[in-house]
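For this depiction, one protein chain was excluded, whereas all remaining protein chains were kept in their positions.
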């Protein structure tokens, strides 16, 4: 393991621009200049290419590996969408061009893309309007909760709490907190929101309930109609965490069944690549009553079919992103949606659920599957007694398969959460089943077998405690 | 190892175009249709992406590995040249557009690129004209020899032989043969063409001498002026095999010193990628007296600065390529040359020769270097007695370094031919030296140590005899 | 079926394993009255149709302007190796590196990114990136609020107004009080800033070069902040930072930067890259992912995500922020970009951009009634006062093929005649002459 800095040699250069006609010292007083150059790495172009090419080989990725990773929807990321997002007509566009007087005429294609994805997301989700500004799922959650707060404030409602089921993603309570709310947790029962616990939690000062449906156990929330009714009574809003949208696209629209806000993880459901941790896009959709509060600027269509940018929304919560969000990311999502279309979008959900249920059935002979009912796009399970979820995860790495999500949700013992997605084929699923059955059997006979895994990955298990204690967060000069 | 065909599942699809409005059977008589569909692989797009991503990891490449491969000039291939060659303005251009009446106006940028690379190659090599038609080095050799034949035929010379030194590349005699000549081999002496052997070979029926200079021993041919003189006397032409041009760019121009024809391997000297075996570009340059015979069409510049395509050369040998050769390859070469320019082109030669001599000096303590004089961009050597060149090559693979060229030229015992190129840094060279010294020492103590190499590459040594005998050249259905 | 591999035979086999007759049976939990009321989106397109459709859409944008528009987002040259390497599937399609055994490519890149950010900004610790600089500024402010347990941010009005709008939006429901200190003709009013720092001050927030291009030294200001137990937060421009006095040298506690100028295309607004770095004592307040160095079972060096106890998936409502994803691929692009340019390349980029800005300023101010907004030192960007409305001028210039700069009037009342102009190394003296000529014709 040698870093860029280890390989750096003073004076070595790669892409050096032409020699400047004047140097900084001749243009600015010395007091405004840095004392010495930043010790950035100095390498040749070949050094850099070779460094990152080799390091890339140390990564698992969807392009190389199956990722049955619950709650993450690691589906195939089509190569055509990368081409589309990198078209010069999009990538070279300065965002402030749109803010020049009559500058919109020069960005009509870009505004069209924003308008079209907002429209198509509205139709897929049954919402009145979408904003593309949020730059990730968590950022979308924050935006959604800010919209809820703006609504209540505008109506003069005194609301201080947001209710979050214990099966929710950790970002839900964190987002609600940053938006200024107090969190009320409620427990699940039989994998569903407990109606009694909910009843108790729903006091008049509740601003909203944040739901994940299907929930993080992979189960569809069967009490949904009652829940909606209860919330309406206290003028509380219903928030839909779209992390699991891949299960229901074309089967249910969250707007139709009474949700007021939804955030989507376009890098999950709409097939844009995960990028090793981002960039994402956390589009937020709202029902009619929340539209006045959406972030500005908003893209609108003129009567002549052209598009404009409107900042004139006095009730808007303001700027969530500097411009219109992660444009190049949601252009990919728009391309994905356009490719699949009316037929393909529901089909993605159908085959995602098919794959998950097939895996669930195939695995229930050697894993404990706590809910013996139809799952949606993912399901939870536990390894046999004596075997740790972590060891199962690490053993899969050895066989070239990414680990499932483990120890989440917390309410399942030694949880293994599998989400195969619709883009994986039957052979791949069967191979996972065969391998797991085999190594779990071995693990039951020989406890050490799984604990030593993985053996031949680029590195073996890493010492996380040492990392947290020693805090080496950068390379010293 | 599973092939695309092993992974294929009947009915699986990836990039399927829209359903046609009519099927073949409704448009053509059945007698003209194939009996059953071709059993091409049927996979999903993800299957294909994963297959080739994983298989790519089984390759060494310049992007991932050092290639000190003599006679091949495996230098770094700049990423910017790939971008340039794939610009839509070049890649979408139908070649026949240029053959429409006044169609040249639509391809001015492309004709400019052809014109400019011909001009710049003329200047770098001191030649009168270049043709870009030859589609590889060997194709360039063939073209060069055809031009020689056309010249002699036009002058009424009766010439039947071409003289080729024994150190020449195997393509030289093969190309001359296909162009209709008889081959006369001459031996080397002290690494140079043997003047006596040459004298004897130079009978009146000799059409040309094909030379590599620096020769395949990495040595500059010191008898060059005499050789030129001798050939002039019998009206024989002098052919320069440009495989080793990287050593002399900017230091000598082959036209200046009397060569009549030169072919260049642009994928070696001019930094276009090797592609696992092609495509190359074998541009051929000629002296004044050979220009009438060049392939058509030829790009010419009009007085108004525009470019045209001229087919009106009655003495032309005809079409070597369907159009103007491997356009996208030599656009990359032009980009490379433009990036380096007047300063950078000679510098590439200087540092290539520097790196080779540095390696030569560093290695002569544990390798036998037969010629104790300055080498050019490469040098030949032999391992210590008892160690095979093949084993050295295979051991290097184990350490992530590509093998040097081995057993070539034939005139060096257990030959190891190293060519580091100018783009590799000193650390990389030092690392090679250290590794080799170490494992050769081990190999001298333990004969088996090197013979077992490589151990951890994607495969170990393969059975080539079995392959030739069993002749499994495709996968049966 | 695009991106779905199942054959009809496999579908049947899988349904029978599950024990249902059809795909629709899988959705029995969703009752009939919950099914979509409409689903009126266009039919799917073949890949060829899709490509043609988006190529047409992209062609409706005009990207061949001669460009002098910056205002926080700059058109520097991006080496093609940045695209080639960051687009490799192993980086592009990998997940958050929670499984370090098979994520060293990503983890090492982030560690290298963190190191480079610290060295460029002269700070102790960086995280794995935030969404954009507006977001970085907000998180920096929240770090200060948590650290100092105080609630007032003193913000220079010469900080980019878009980022200040984001600060306002994000902090709206927090107990944060923003005090904005007016600029002085485009210069930071350091006296006023100092005076605004009271004992309730959590942080003072400035920008260098500021929105108007003015370069300053905030050492004294940060000293004053320290006296009041407030933190100094500075926003910088990474390319110019290769030559300018560093946040560390000025005594800042937190430095943020918009990473767009380090290898990210303008892309109509995103994705960009929020850089953030801080002094060591603030690291546990830093939101987002952080990579640390460690060893594996065999003692081999490697990297992991660390200090995760701060994060939302562990701490839920008590986390330092709600951030989950970072801008992984953007951070990767920026470290590749920095490695390709190196300190010398970045410096030359800054210097040539500055040099061109000086040529342009000289020529522009020779036009009648055109003058620099102030006498402050500047880098590659400066503001001029025009004799006419800058919005109108910019509109006419765009009709002539120029993005001549940013008219600041829409964000600063009373500055309707002020135009903010930037140069990068991609501009040329020829372009400058054309701009001056065209602009001269309009005044």
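To keep things simple, chains are lettered A, B and C as they appear, and every chain counts its residues starting from 1.
We take it that a residue touches a chain if its C-beta (ideal position, glycine included) is under 8 Å from a C-beta of that chain, and two chains touch if they have at least 3 such contacts.
Keep in mind the model is a prediction, meaning the values are calculated, not measured.
Student: I'd like the shown chains that the missing chain touches, ordered by label.
Tutor: A, B, C
Student: Which one touches the absent chain: B:193, B:237 or B:320?
Tutor: Result: among the candidates, B:320 touches the missing chain.
Student: Quick one: which of B:154, B:204 or B:256 touches the chain that's been left out?
Tutor: Of all options in B:154, B:204 or B:256, contact with the hidden chain holds for B:256.
Student: Tell me where the left-out chain touches chain A, residue by residue.
Tutor: Counting over the whole complex, chain A touches the hidden chain at residues 9-13, 15-18, 43-47, 49, 53, 78-80, 82-83.
Student: On chain C, where is the contact patch with the chain that was removed from view?
Tutor: Those residues of chain C that touch the unshown chain are 46-48, 51-52, 77, 79-80, 84, 87-89, 425-426.
Throughout what follows, only the chains that are shown with their structure count from here on.
Student: Averaging over Cα atoms per chain, report the distance between chain A and chain C in Å.
Tutor: 20
Student: Let me have the rounded angstrom distance from the C-alpha centre of chain B over to the C-alpha centre of chain C, please.
Tutor: 45
Student: Mind pulling the residue numbers of chain B that touch at least two other chains?
Tutor: 9, 12, 44-47, 49, 53, 78-79 - these are the residues of chain B that touch more than one other chain.
Student: For chain C, jot down the residues that touch at least 2 other chains.
Tutor: Chain C, residues with two or more chain partners: 1-6, 10, 47, 79, 81, 83-85, 89-90.
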